[in-house]
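Sharing a structure, written as structure tokens. Questions coming.
One protein chain is absent from this view; the other protein chains keep their places.
This part shows chain A:
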Amino acid sequence: VLTVSAMPGAPQLPPFTVFAAGAAGGGEKETTAPLSLDELSLYAAPQQNRRYAEPEAGQLEERVATFRKLAEPYSAWCSGTFDKIKPKVQKVVQFGSDAYACLQKPPKDFYPRAGIIGFAGMLGLFLARGSRVKKLLYPAGFMAVSASLYYPEQAAAIAKSTGDSVYDSAVRSYAALEKILKNPQSKDANGDKSKRNP
């Protein structure tokens, strides 16, 4: 509530009272004393004790809330799956963009070599008539051999890493097979002992 008095030099007006809007929420009465114009600061606004009262949720909102809570486990599963898939998709996209950038500025003699490697694959496909397995193996083999002639270092590194992974998987499968074979033998031995000692 403000009481406005006449300014010096202004036309003569009787002082009048201005009422500010009441606080939202109802029922709260402000007990602040009325301020005159001279008491108001030029550099800061007076403190406002208003509080925002949210509207109450209707029936439709409550039903939507119920459906949302019911669907929460599924939405959480979806977001978890998306978080797992997203980095893989980003890797694929990054690989595609890197390959495109590489093809735009290829290294020296890239396209002629790619043409010869492709021709080797086509030759393998031509020679592998009559068998589906040969159609898979011959082109891949011919292309691998021709690529290794042009890029021996990369071919050696790939061959070494492939050999290591094949050796590791062979060792693991051998260990698993040994474990499976030993377990039935130990069970049979325990069964014989229990039969001897009633």
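Worth a mention:
Here is the rule we use: a contact is a pair of C-beta atoms (placed from the backbone, for glycine too) under 8 Å apart; a residue touches a chain by one contact, two chains touch by 3 or more; residues count from 1.
One rule holds for everything that comes next: contacts and distances are computed from a predicted model.
Entry comment: the absent subunit's protein name, as recorded by UniProt, is "MICOS complex subunit MIC10", drawn from "MICOS complex subunit MIC10", "Bridging integrator 3", "Histone deacetylase" or "Sorting nexin-7". Residue A:64 is the one among A:64, A:99 or A:127 that touches the chain not shown. Of the candidate positions A:43, A:74 or A:100, contact with the unshown chain belongs to A:43.
Interface residues of chain A facing the missing partner chain: 43-45, 57-58, 60-61, 64-65, 68.
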